[in-house]
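Only a single protein chain was left out; the remaining protein chains are all shown in position.
All chains are identified by letter, namely A and B, in their written order; residue positions are counted from 1 within each chain.
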Amino acid sequence: MANAPTTFESPVVTDYSTRPTNASSDVTLTDESSTSKILIRAGSETAAAQQLGVPFGSARQSGTVLVSGQRPSEWLILGSAEETDAFVAALDLTGHVSVVDHTHSRALFKLSGVGSKGTLEKICGLDWDDAITPDGAVVSASVAKANCDIVRFDADEPGYLLACDRSFGQYLFDAILDAGDEFGINVG
Amino acid sequence: MLLVPCPNCGPRNSSDLHYVGEAQARPNPSEATPTEWREYLYMEDNPAGWLRENWYCRSGCRQFFTLERHTGSNEFRNPPMPGNKVGGKA
Partner (left out) sequence: MSASELGRLAAQSGEVIDRTSPIRFNWNGNSLTGFKGDTIASALMANGERIVSRSMKYHRPRGYMTADFWDPNGFVQVGDDPNVRSGHRLIEDGMTIEPQNVWPSLDRDIKAANGLVGRFLSAGFYYKTFIKPQKLWPAYERVLSTFAPGGKVDLDTPHRYHDKRYTHPDVVVAGGGPAGMAAAAAAAEVGANVLLVEHEHQLGGHLLWGSDADRAVAAELANRVSAAGVEVLTNTTLTGRYEDNWVGIVQRSHPLAVERLIKARAKILVVAPGLIERPYVFAGNDKPGVMLSGAVRRLVNMYGVKPGARAVVFTANAEGDAAAADLDRVGIDVARVVDARNGENVVSASGSSKSVKSVKLGDGSEVEADLLVTATGWTAPTSLLNMAGDRPVYDEGSARFYPSVTVDNVLSTGGISGDGSVDELVAHGEATGQLAAGRASVVKHRVQALTARSVPVAGPEPEWTADFRPELGRDDHPELFRSTTHGIVDFSEDVGSKDLVAAAKEGYDSVELLKRYTTATMGPAQGKLETVNTVAVLAEARGETIEQVGTTVWRPPYVPITLGGLAGRNFEPVRVSSIQPWHEANGVTPIIAGAWIRPEHYGNPADEVNNTRTNVGITDVTPLGKLDLQGPDVPKLLSQLYTNKWMKLPIGSVRYGLMCAEDGVVLDDGVTGRLGEEHYLMTTTSSGAASIWEWAENWLQTEHPEWQVHVTPVTTGYTSINVAGPKSRELVGRLVDDVDLSAEAFDYMRVRTGTVAGVENCIMWRIGFTGELSFELHVPSGYGLHVWETLMAEGADLGVKPFGLEAQRIMRLEKGHFIVGQDTDGLTQAPAVGMNALIKLDKEDFAGKAELAWAMESDQVPHVVAIQTVDPTIVPGEACQILKGTTNEIVGRITSSRMSPTLNRSVCLGQVDTAHAEAGTELTVLLRNGQRIKANVMSHHAHFDPEGERLRG
């Protein structure tokens, strides 16, 4: 029987290892596509919706997984495969609740650093003001003409998680790099 | 660019949405006469004034909803709650 695969194939296939690194950069783009992504759809009447506990438009961290309310009655769970599996296993799935593994459907990138807002402003028409899109905000929008689900996810610096259809992954990664060029964007 | 008040997301650029058409009730396909059905398919009131119309928030929440817009001033009123029944025409 044929050998099992050893590594997850990211949609970002370009090798950036020879790309010059900008020492004074204040923005970094990282490919996080191998992150486990579980989509939960559950009506407001279900127990699962209560457990997920975060409304449309915002995200919260539950232990090490990120629970993102990305559409009404729809959540995306991000984390390692073990963590997301454990999270889903703990959900009460009675009633009309769907679970779809989106790990392979979506590319996932992290854009972080002081220049991340300036970079996003060049490719997305949304308002990234702190009052409108604060840390933990979730929004879907066209980014460089590819539809994305976006989570504002600050660590020490402002940052954003962007998920798009896997097939657009390489295109979007390059479009973000192009937009971030004036901020000296680096590949993480 | 027009700002459309998506009842879920909030104000969004109209390019983020898909304009579905005027809100009309779908006739029963087993009982409608050809005239009634084609009236539903092809005819629009197109008033100069308040109009109930269907939108789909394509780039945002992916919900269909009905909004009332003044075709002269582009003012919106009565953003409905999500899940409101709107016509099924596309």
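The rule we apply is simple: contacts are C-beta pairs under 8 Å (C-beta built on N, C-alpha and C of every residue); 3 or more make two chains touch, one makes a residue touch a chain.
Bear in mind that the values here come from a model prediction, so they are computed numbers and not experimental data.
*Asks:* With respect to the chain omitted from the figure, which of A:Leu111, A:Val138, A:Leu161 or A:Ile185 is a touching residue?
*Replies:* With A:Leu111, A:Val138, A:Leu161 or A:Ile185 as choices, the missing chain is touched by A:Val138.
*Asks:* What is the set of subunit A residues that contact the non-displayed chain in the whole complex?
*Replies:* So the residues of subunit A touching the unseen chain are 1-5, 8-11, 13, 34, 39, 41, 55-58, 96, 98, 100-106, 121-134, 137-139, 144-146, 165-168, 170-172, 175, 178-179, 181-182.
*Asks:* Mind listing the subunit B residues that contact the chain we can't see here?
*Replies:* 1-3, 5, 8-11, 13, 18, 20, 26-30, 32, 34, 37, 41, 54, 56, 58, 62-64, 74, 83, 85-90
Rule of thumb we're sticking to: only the chains that are shown with their structure count from here on.
*Asks:* Give every residue of subunit A touching subunit B within the complex, in rising order.
*Replies:* Contacts found on subunit A: 56-57, 71-72, 125, 139-142, 147.
*Asks:* How about subunit B: which of its residues touch subunit A in the complex?
*Replies:* 8-9, 13, 15-16, 59-63, 82
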